[in-house]
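The other protein chains are all here in position, but one chain of the complex has been omitted.
Letters are used for the chains, namely A and B, taken in the order the chains are written, and counting of residues starts over at 1 for each.
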Amino acid sequence: MDIFLLLLIYTGVALFQVPALIKKSYWRELIAFSSLFTLAFTLNLLQILDVNIPNPLKGIQYIVEDVLHLKY
Amino acid sequence: MVNGKISETQFVMIITAFLQGSVLALSFNATTKHDTWLAVLAGFILFIPVTLCYASLAKRFAGLNLMQMSEAILGPYWGKGISLMYSWFFLILLALNVRDLGNFYTIQFMPETPLPFFIIVFAAVCAYAVYIGIEVLARLGVFFVAIPFIIIPFTSLLLFKDMSISAFLPIFSAPLKEFIHGTHIITAIPLGETIMMLMFIPSLNSTERITKNALLGLFFGTICLLAVSVRNTAVLGYTEYIWSSPSLQAVRLIDIGNVLTRLDVLIGIGHTFMMFFKCSLLYYCVVLSLAQLLRLKTYTPLILPIGLIAITLSMIMNASTVEREATGDAHLMQASLFSLIFPPVLLLIAKLRNLPDKRNYSEKSN
Partner (left out) sequence: MKKLRPMLIIIIAFVTLLTLPGCWSAKGLSSLAIVTGIGIDKGASLDQLLLTIQIVKPSQAQVPSSEGGKSRGKAFWNATCAGETMIGAIREVTHLIGKEPFLAHSNVIIFGNDFATTGVKKTLDFFLRNPETQPTALILVASGRAGDILNVESEAEILPVQNIIKIIKGAAAISQFKVITINDFTNNLMSKTTAPIAPLVTITQNGNRQNIYVSGLAVFKKDKLVGALNDMETRGLLWTTGDVKKGLILITSPEDTGNVAFEISKSKSKVTPEIKDGRVIIHIEVRTETNLVEQTSADKIYFPVVALLEERQAEVIRQEIMAAFDKSAELSADIFGFGDIVYKNFPAQWQSLEDHWDEVYPRIDLVLDIKVTMRETGLVTQPVSPEK
């Protein structure tokens, strides 16, 4: 069910943007849009499938705390 | 690609409203307890030179925004690298702020609604705001600024009988380390996020009086932060730092003649408006910075995907309140890097390399 909703939203977004871009021949924009779009879609899909995506802040915390010892 | 122009008053309003949105962030003042207002003051004073630095950069590179500046100063490769990092930073800020607002709703008002609903709807509204352009938001700046300026005195007045001066004693009792920590948090996070103002420089009418305007915005915004901090400490006393939203708790105590009660909805409204403004601006920064980086003709197509990424990021970073506390240092250091360290360094390099050269320097965006 969630995946269905996800697909619905993303197709909606694509339908919304892509024709406008193609009509205006904004190729560069289309590429940028597509890459970000794919990234967002993958992340969201992984989330819905309960795959544990690491929290970037945790990564930064690790660097700050263990490597740089910059903790209060 | 940015069409409209922002007047000077609107610029001041933008900064003020932005800082007012950070009132929600004042809830992590567990370090300084009842001296938080002092930390706010100290943070304000310490941040003045930083603002001067931002303004100085803006003046030097008139008409250029942060991305373009860094490319000019550091050359194409390093500049783009720094720009990319800033895009990432703005994205994280956006995700964090949206998440904060979502958390605020689910904890206080509607605990049974799943968090994604709030985040998605909120992000969608911000996306629309970015779509119609920054000029519209700037025009509404006055309206947004007025909201806390009405709510804060109103609630403070109603809470007057519950306030006690002795809640502030003993003054400055927090150990120095805690105080520095607290001040650091205030400087880097609520105040430091105003680095985003450097993204709007191209839209300004003129950069002549930007120093004065930036400082003015900082001043008005900090007054609100100070007022809120003072009000909460005076009313809540000892219990202030255990609440996840002290403003809400303070306002819940209002009980005038059994008629004026349950006014916490005011806080909800205030926070919603101001966070909306703040998130829209941050959203705009992310979108604009990425668009510039990739040399796009317009930033519009990026709005939706970035929104989706931000939503996902919000959900990831939201495992639990406890985890949020654990990663506090990370965010603090990251924010300090981008708001407090990079800009002065950029300015220094610019001064050393005597940039911009006086040759005709045209805008890089076509």
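Everything below uses one rule, namely that contacts are C-beta pairs under 8 Å (C-beta built on N, C-alpha and C of every residue); 3 or more make two chains touch, one makes a residue touch a chain.
A quick note: this is a predicted structure, and the numbers were derived from the prediction, not measured.
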{"item": "Omitted-chain contact residue, chosen from B:I180, B:L253, B:L294 or B:A326", "value": "B:L253"}
{"item": "Touching the absent chain when the full complex is considered, from B:L41, B:I107, B:I180 or B:L215", "value": "B:I107"}
{"item": "Chain B residues touching the omitted chain (full complex)", "value": "107-113, 117, 121, 166, 169-170, 173, 237-239, 242, 249, 252-253, 255, 261-262"}
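The definition used in the following text is that only the chains that are shown with their structure count from here on.
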{"item": "Rounded Å distance, chain A centre to chain B centre (Cα mean)", "value": "23"}
{"item": "Sites on chain B touched by chain A in the complex", "value": "31, 92, 177, 181, 290-291, 294-298, 301-302, 304-306, 308-309, 311-313, 315-317, 319, 323, 326-327, 329-331, 333-334"}
{"item": "Touch list for chain A against partner chain B, complex", "value": "10, 13, 16-17, 20-21, 26, 28-30, 32-33, 36-37, 39-41, 43-44, 47, 53-58, 60-61, 63-65, 68, 70-72"}
